[in-house]
Structures are given as structure tokens and as C-alpha cells.
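Note that one protein chain is taken out, while the other chains of the complex remain in position.
Chains: A, B and C, in written order; residue numbering restarts at 1 for each.
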Amino acid sequence: MSRPRLVSLSSRLVPGLLAIALFGVFAAVVVGTDFAGYVGFPDELSVTAEIGYALFDFTELQETNTESFLVSFLLIAVVLDAALDASLVLATREGPDESVRPSAFDGPSTRSTDDTEANGTAATDGGAVDGATKIDGEPASEAETASPTAGDATTDGGDGA
Amino acid sequence: MMAIEGYVLLSAGLFCIGLFGILTRRNALMFLMAVELMVNAAVINLVAFALYHGTLTGQVFGLFVLGLAAAEVAIGLGIILVLYRNFGTIDVSVPTTMRW
Amino acid sequence: MMETAAFALFAAVTLTSAAGVVLFRDPWHSALMLGVSLLSVAVHYVMLTAEFLAVIQVLVYVGGVLVLISFAVMLTQAGETPPETATGDGEVTGR
């Protein structure tokens, strides 16, 4: 492990100053505001216990109304479920031939080159599937006419990859 | 009971630190984390004022926000993975296709 | 008085670790710092008599969100840092 190093801020310090300025404004406002009229909860109030009572419908034990917590539980459950599904959808490969490696690998990336293994795997994988569909879907005509001397179609697929 | 100003200032500070992260970093993961900081700042406010006003509404909303933040992180993770797959990096300055 | 001292202490922890989140170069360090920050925020919740929320904070955030972020860091960190700075840092091998 290495000693933690701080990020260099020289190039992006100016936008950061905005955040600091915002804090300044916030602080000025908070300091200038008079927070009077504190109410607070009743003493000895345990919100967790109240929620438990609400969950089991022990109405007579409740000191405050904590029913609204239950609604939020339900909604949170739905939202989390949807989010998980969505992240699964996003992360799923869209087809068997979609490469795992970044498709825009030729872009201005700072990526290191230690990704060749994944690249090779993906290509071989896709190629094999390609070949398979070719053999199954179009039995003879195209493969034969296209490359009569090429032997079999898997070579074709391999070439393509 | 601690004065409410302290919590509000803490919340503001946390929020601005998160904002600072968003404004200065280019790594999408850092975005995600900075957003978490800002969300927490908001929840601190909610909870502090819930106590201050003596109602549980703030806490209920805090609960909501926590759930939403968790959902957001799940989605953010998916997005970051797709970003990484398509661009080979999670540097947010690289994907510029939605520009003039 | 104790209350104020505790608030000041945990506020310092929260803010410092939050600053660490945004200032550390390595996202992995940032993620760890985020964990510290979230936990100290949970302490604040307790102080605000929102124990339930504090528990949820620990469960959902530190237990769920942080794990997710760790996954993301591990999955994507291979190419994040330029090779010359990444040497021996362990981010690459983390993959």
C-alpha cells in the first residue's frame, strides 16, 4: 500500500473557489439568522421504539405518530428495487457479441495497455458465436461461394475477428 | 442540546466540500462520492430541524433521502460501468458527444 | 458542555474526512474516507435523537452504498490513473 497522496488542484482551483464562496455566503446567512423557538422532542422519546410500535400496531404504547415512517419504508423498498433493476439493465451486455472492452478504445484515453487479455477474449468469444450462427443459419451457399477454398466457416469467423 | 447553528454550519460545510469535489474532480466515482456527501449534508439539516421543531417529518424525509441515495448509487454504478465500457475511462471530460 | 465538545469533535471528524474524500488522488482512499465521514454523520444523527436514522445510515450507507462504490472502484480503477503514477500503487493489481 502506498501513502495517500492529495490531488493536485492547480488547474481546477478556480471552480473550487466557488464552493468556498458559497460556504461563505451560507455561513454569513446562518450567523445572521436568529434561531429562536426551539421545541424539541419529549424527553425519554425513543423514535426507534415508536417505529416498532407502529410496525406492530401497538397504538396504545405510542407517544407520537410514527405511522409515516412505514410509508417511507415501503417507498424506499420500491425505489431500491427499481434502482437495482436499472443498474442491472445498464450493466448487462446487450448481446453475446458485445465486447467487454471499451468500444471507444481509440478515443483520447489515458488508459493503460494492460487490457489486451480482455480484448483477445472478447474477440475470440464474439468470433466463435459469429461462426456458429453462420454455420447454423446459412448452411452452405454463402460460405461456399464466398470462400470455396477456405475450408470451413470457423476459419472465416476467426478471420473476421 | 447543542445550538442549531452548529448543525446548520456543519451541514453547509459538508455540502460545500461535496460541491468542491464535483467542481474540481474529473473522475465519475469521485462525483458519486461527492454527491453522497452533499446528500448527507441535506439529511443533517432535515434531522436537525426535525428536532428543532419537534416533529418527526424531517426524520421521515431523511429516511426517504437515504433510500434515494442508495438507489442513486446503484444507478450511478451502472452508469459508470457503461461509461467505462464505452469510453475506456471514467473521466467525465472525455465523453463530449453532447456538445456543439 | 459535553454535548458541545462531542459535537465539535465529530464535526471536525466529519469535515476532515469529507475533505479527504474530495482531496485524495486515489479513489480507493476517497472511498475509505467516505466511510469515515458517513459513520461520523451517523453519530450526529444519534446526537439529534434520530437513532433509527443513524442505524439505517450505518446499514444502508456504510453497508450498502460504500460496498457498491468499492465495487465500482475496483472494476474501473485499472485505467483511471496514468501508468507513470499508477506504478506500485496497487490500483492496477486491484483489478
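Just so it is clear, contacts are C-beta pairs under 8 Å (C-beta built on N, C-alpha and C of every residue); 3 or more make two chains touch, one makes a residue touch a chain.
Definition applied: contacts and distances are computed from a predicted model.
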Between "Proton-translocating NADH-quinone oxidoreductase subunit L", "Na+/H+ antiporter subunit G", "Acetyl-CoA synthase subunit alpha" or "Nickel import system ATP-binding protein NikD", which matches the UniProt record of the unshown chain? "Proton-translocating NADH-quinone oxidoreductase subunit L"
Would you list the chains present here that the left-out chain is in contact with? A, B
Touch as defined at the start, partner being the missing chain; which of A:6, A:29 or A:61 qualifies? A:29
Under the stated touch rule, tell me which residues of subunit B contact the chain that is not displayed. 19, 22-26, 31, 92-93, 95-100
Subunit A positions in touch with the non-displayed chain are 12, 15, 18-19, 21-22, 25, 28-29, 32-33
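The working rule: only the chains that are shown with their structure count from here on.
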Comparing A-B with A-C, the busier interface by C-beta pairs is A-B
On a C-alpha centroid basis, what's the spacing between subunit A and subunit B, in Å? 15
Touching two or more other chains - residues of subunit C: 49-50, 52-53, 79
Could you say which residues in subunit A touch two or more other chains, in rising order? 7, 41, 47, 69, 109-111
Complex contacts: residues of subunit A adjacent to subunit C: 1-2, 4-8, 41, 45-48, 51, 69, 109-112, 114-115
Which residues of subunit A touch subunit B in the complex? 7, 9, 12-13, 15-16, 18-20, 22-23, 26-27, 30-31, 35, 38-41, 47, 64-66, 68-69, 71-73, 75-76, 79-80, 82-84, 86-91, 100-105, 107-111
So in the complex, the part of subunit C that touches subunit A is made up of which residues? 20, 23-26, 29, 49-53, 55, 78-79, 82-83, 86, 88-90, 92
